[in-house]
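Contents: one structure, followed by commentary.
Every protein chain but one is kept in place in this view of the complex.
Moving on, here comes chain A:
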């Protein structure tokens, strides 16, 4: 009710004077005056919003996928260059992490437990 009263007086004010009409009320008017993220997000926020809608995760915000680690189903490790450090926790709750460089090309195996890891190229939006 209060909104209607204010709207009425605002309408009167808007229609009386006005050399230049107020353009403000036309923006985001689809939802009642407040824009949505779709309409207004910019920069990195917008890039991520678009990518998430397409089902992509260029900035690695989601948990990595689970793989068996076998020769047929190696862990796929995304990388923006041609190598990446891998830390293998061979068994759950192990405190000694096995670190090694994973290079592009054939899958490598963890020197301790033998799980297979393969580097895959990762696209970054620029």
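Rule of thumb we're sticking to: contacts are C-beta pairs under 8 Å (C-beta built on N, C-alpha and C of every residue); 3 or more make two chains touch, one makes a residue touch a chain; residues count from 1.
Basically, contacts and distances are computed from a predicted model.
One chain of this complex is left out of the view, and of "Radical S-adenosyl methionine domain-containing protein", "tRNA (guanine(46)-N(7))-methyltransferase", "Cytochrome c oxidase subunit 3" or "DNA helicase", the protein name its UniProt record gives is "Cytochrome c oxidase subunit 3". Touch with the chain omitted from the figure is made, among A:33, A:64 or A:114, by A:33. Seen across the whole complex, the unshown chain contacts chain A at 2-3, 6-7, 10, 24, 27-28, 31-37, 39-48, 59-61, 80, 122, 124-126.
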